[in-house]
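Every protein chain except one is present and positioned as in the full complex.
Letters A, B, C, D and E name the chains as they come in the text, with residue numbers starting at 1 for each one.
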Amino acid sequence: MKRLDLIFSERELDAIIKTLEKANVPGYTVMKHATGRGPERVVTEDMEFTGLGSNAHVIVFCEQELIDKMRDNIRDDLSYYGGVAYISEATPL
Amino acid sequence: MKRLDLIFSERELDAIIKTLEKANVPGYTVMKHATGRGPERVVTEDMEFTGLGSNAHVIVFCEQELIDKMRDNIRDDLSYYGGVAYISEATPL
Amino acid sequence: MKRLDLIFSERELDAIIKTLEKANVPGYTVMKHATGRGPERVVTEDMEFTGLGSNAHVIVFCEQELIDKMRDNIRDDLSYYGGVAYISEATPL
Amino acid sequence: MEVNPILQNVLAPPVLFFLIGAISVIFKSDLEIPAPLPKLFSLYLLLAIGFKGGIEIQKSGFNDQVLPTLSAAILMSLVIPLIGFLILRFKFDVFNSAAIAAAYGSISAVTFISAESFLESQKIAFDGFMVGALALMESPAIIVGLLLVKFAAPKNRPKSRKMHLSAILHESLLNGSVYLLLSSLIVGFLTASSNPSGITKMEPFTGQLFYGAECFFLLDMGIVAAQRLPRLKNAGSFLIGFAIFMPLFNAFIGVFVARFLSLGPGNGLLFVVLCASASYLAVPAAMRMTVPEAKSSYYISTTLGLTFPFNIVLGIPIYMSLVKTIIPLSP
Amino acid sequence: MEVNPILQNVLAPPVLFFLIGAISVIFKSDLEIPAPLPKLFSLYLLLAIGFKGGIEIQKSGFNDQVLPTLSAAILMSLVIPLIGFLILRFKFDVFNSAAIAAAYGSISAVTFISAESFLESQKIAFDGFMVGALALMESPAIIVGLLLVKFAAPKNRPKSRKMHLSAILHESLLNGSVYLLLSSLIVGFLTASSNPSGITKMEPFTGQLFYGAECFFLLDMGIVAAQRLPRLKNAGSFLIGFAIFMPLFNAFIGVFVARFLSLGPGNGLLFVVLCASASYLAVPAAMRMTVPEAKSSYYISTTLGLTFPFNIVLGIPIYMSLVKTIIPLSP
Partner (left out) sequence: MEVNPILQNVLAPPVLFFLIGAISVIFKSDLEIPAPLPKLFSLYLLLAIGFKGGIEIQKSGFNDQVLPTLSAAILMSLVIPLIGFLILRFKFDVFNSAAIAAAYGSISAVTFISAESFLESQKIAFDGFMVGALALMESPAIIVGLLLVKFAAPKNRPKSRKMHLSAILHESLLNGSVYLLLSSLIVGFLTASSNPSGITKMEPFTGQLFYGAECFFLLDMGIVAAQRLPRLKNAGSFLIGFAIFMPLFNAFIGVFVARFLSLGPGNGLLFVVLCASASYLAVPAAMRMTVPEAKSSYYISTTLGLTFPFNIVLGIPIYMSLVKTIIPLSP
């Protein structure tokens, strides 16, 4: 089993969730209000009231093959607005 | 060292923390206000004001043996209200 | 590639970010409003309005060598105010 | 010449803000009221309704109508879930039927407020003790719902989670929104009895601010309702029909009970609205906790996505004409 | 003897709270207004401005000045971004130039409110329909900015993201803050036409509370502005100069247009302030979404970190004397 961590602008959340659903992931978790810095931009808390949008952190536990299926779409989504995606190993309890 | 990720309805938080404390984990971290979708239900933001409760994400860094000790209790808690639990490797800095 | 998870009092956030920036990490993500318990103290939600400060959860995806560079500084920061730091494996998507 | 009451209802700020919220979702605006701001307004409204209700009850005292009306209110919130349960069992299992039925037996405080605002704009009088009916109708439906689960559910529920009477009472009376409404009512009552200057000092917060806060909250409710509505499609047409038919049916029973109680048109409308409205705060919270087998999207999407908007926009004026027809103005 | 108008402006609560916020950052106080509280106040202010504006427009009707003024306002919000774009292109690529220019063509509602407070403290009359100008000036600048990107941008933008006219209209009209302002204006208008008692009941919320809420929000804006300012250093002196020069330049054009429209000093100041102010809500949100190639720190740090404080503290009294000089008091 794999764990996929996606961090990106919450403005892109709907698109990412669409991608996840299309790949039939068993589930996902969303945590909003994340801030941070990436290679391209700084995301600060005041971005919430200005409507710029802060980051969302999405966690998906799923099989490797699902990740392979989604890879291109996710990269597409993230390449345009920025964001990162990392995979690690995870075992169900 | 292991990392245990638990994601479940915040309504179950007290029960889970009890389970963790009973196993004498060295510590835990709780992040509330998570939303998401699982095999059984969708958790959205409006669940906060309706009192349904959104999800909590709990992280525990501990030894494998503690996890073995808690496994059944945690599975019990999660089986009733839903939620997921995953283990991965982690090394202290 | 590594994933570094830091959990500590948000009061220490500026110091930690300074440490990260000095090491030229490619980026980092901050999630505030985390609560929890560690070997030394309990952090609860009421700490937000009392000004005690709840915890911040910082995630950094970076190379091992950067982590080696930061190790001492981060340990310093965490030793004084408390907090935990764990490393795990991560592969870019 | 009488203006169309539905149009008149729709042109009041609370309903307009509700529609604005709903339309923003339909047109995919990114207007958003982030958590926990809706919670702030919902806590505020419960506190203020309770507080003002407590004052009114203390002021008006217990006249002839109070006791029969409150008893009838409790009765309705016991009977409606039973009827609802029987209907829902045609399509759903015990868990889902009990949870949905409980929601329709209980009440929606914001629907009640909207009916009060409607009455005020129509200059029709009503009594403060009706808030007592509101407060008393929240819990019984929860109790009935949980008892239905306890006795009708398959016997293979996990033992550790067996529903004891104490747990049922706990969920129905100490549920956050029930507790806040009831205790604020007591605070209002005690303040009115022993500390009248406290009322004056609370008035700007619980009184003057109320209407605006109601509008702001309804803006959010419009957003939530419109987001919920499409999810009802998965629930099927039976449930969609139920979400419209049940309030109308309950209103119909309610108006005859109101007539029997000789309520005036103002109290009558409020009574009918209590019967017709469905809970999206107290009941879902209690059911999620005690009946996790029921799909929360069923009971929350029906009440929030369909019944609530229906009542706010169309129901209240419809019930008003029902009341005017069935309850003779001079009995 | 006339007191220094800048000092007088600075000694009003809203500006004082703004300064307090800014000073807290400079002195590294840990004063913080956590999210989403600033959002609460910003939503509230937009709702209240719109609602009150709608009432005023309905009340005052459409006199001779309304249509020319609103047309001129829209024209200004179309022209200013074009001028800004030409200036910015000396230093920045198409994406950044268009995004920054759009921000300066659009408006800042809080700057507008501050100008109204200033006028009230100076006892200078102004008309409610100016809120209409405020509402109408938000979107056109966004449209111009996006059209500039559409036609002037290098042709290698990813296809899937091509900007269709519908997307442009969507971003400019259904942007959360534009939508809330416009629709609250409509609610205000409808309420004033058909339900005057609704106005009275909203007054404590949208009227009486307004000034205090403005102060609280400005406290946060002071914190945000002072946190943003240092980041402008990376943007370079060209942009820093632009953030001060552009509002002054726009004010200068604006005051002559106001004179041409024969606006009185009150409406004149508001018109000038609309031209001089820059958007940190609607435009940045729209640009982040549709022109991610532009660096958000450029357009948000200039407007929030420099132009906004400048306008609030120094700009408004400066524009007032400009208005008094250029617009003859009795035409």
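The definition used in the following text is that contacts are C-beta pairs under 8 Å (C-beta built on N, C-alpha and C of every residue); 3 or more make two chains touch, one makes a residue touch a chain.
None of these values were measured; they are calculated from a predicted model.
When you scan D:Ile83, D:Leu209, D:Val313 or D:Ile326 for touch with the missing chain, the hit is D:Leu209.
From the options E:Pro196, E:Gly212 or E:Pro328, the residue with contact to the chain not on display is E:Gly212. Screening E:Leu31, E:Val66, E:Ile124 or E:Leu147 for touch with the missing chain picks out E:Leu31. With the whole complex as reference, residues 35-36, 39-40, 43-44, 47, 51, 170, 174-176, 179-180, 183-184, 186-187, 190-191, 194-195, 197-198, 201-202, 204-206, 208-209, 285 of chain D touch the missing chain. Mapped onto chain E, the footprint of the missing chain covers residues 8, 11-13, 16-17, 20, 23-24, 27-37, 40, 117, 120-121, 204, 208-209, 211-213, 215-216, 219.
Against the chain not displayed here, chain C makes contact via residues 9, 11, 33, 41-42, 44-54, 76, 80-82.
Here is the rule we go by: only the chains that are shown with their structure count from here on.
For the pair chain D and chain E, the CA-based superposition corresponds to a rotation of 120 degrees in steps of 5.
Of all chains, the one whose Cα centroid sits at the greatest distance from that of chain A is D. Chains joined by the most contact pairs: D-E. On a Cα centroid basis, the chain most remote from chain C in this structure is D. The mean-CA centres of chain D and chain E are about 41 angstrom from one another, to the nearest whole unit.
Inter-chain centre distance (chain B to chain C, centres taken as mean C-alpha positions): 20 Å. The multi-chain contact residues of chain A, meaning those touching 2 or more other chains, are 31, 33, 48, 51, 88-89. Shared interface positions of chain D, i.e. residues touching 2 or more other chains, are given as 30, 34-36.
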